[in-house]
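Take this structure first; my questions come after.
A single protein chain has been omitted from the complex, and every remaining protein chain is retained in its original position.
What follows is chain A.
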Amino acid sequence: MRVRTVLNADEISRAITRIAHEILESNKGAGDLTILGIPTRGVPLAQRLTAKIADIEPGVDPAQICGSLDITMYRDDLRHGKLRAPEPTHIPPGGIDGRAVVLVDDVLFSGRTIRAALDAIADIGRPAAVRLAVLVDRGHRSLPIRADHVGKNLPTALDERVFVGLEEIDGEDTVTISWPETAEAEGDQA
């Protein structure tokens, strides 16, 4: 496997700051905003995003707008693969009815996670709008889903692997892309 770093800690931080501004701009302030991270790595990203928003907009209480949304029970592949243990879902005290919900995830790939998240949201309540913020969009969508706020667009091949490391979980902020040795060798010959 060959590995290349795509984003370092500073670049991740700058991307989150920019997304925070974008969200506030498109939402016209922080009113009725709810930020829901999708476990595992979407949750710390959502917390950082909320902290940034609270820095920019005075009077925002992170505990009131930031939460997590587990999508395990809504996956379309529960019958296949191994048994999955659900992660905690935490909806902020005000609920999500009539609010602008921003879903936060680390990597947008096939879009199946987001489809599951939309189903989960529909069962919990009826938000006024749902938007999607991701740190990395690596393409290869298999569903008609797009992100509203993207940290970095990363064109990839299907056999490449994108990894987002976050300090809260992995001890280090980094985004890397890795690909099999053989593909590289063929590339060299061409």
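In this text, a contact is a pair of C-beta atoms (placed from the backbone, for glycine too) under 8 Å apart; a residue touches a chain by one contact, two chains touch by 3 or more; residues count from 1.
Operating definition for what follows: contacts and distances are computed from a predicted model.
The complex includes a chain that is not drawn, and of the options "Cell division protein FtsX", "Aspartyl/glutamyl-tRNA(Asn/Gln) amidotransferase subunit B", "Transport permease protein" or "Aspartate carbamoyltransferase" the UniProt name matching it is "Aspartate carbamoyltransferase". Within the full complex, the residue among A:L24, A:I56 or A:I91 touching the omitted chain is A:I91. Considering the whole complex, the residue from A:P62, A:G111 or A:G125 that touches the absent chain is A:G125. Among the residues A:V3, A:L78 or A:I169, only A:L78 touches the chain that is left out of the figure.
Annotation for chain A: contacts to the undisplayed chain at residues 70, 73-74, 78-89, 91, 97, 119, 122-126.
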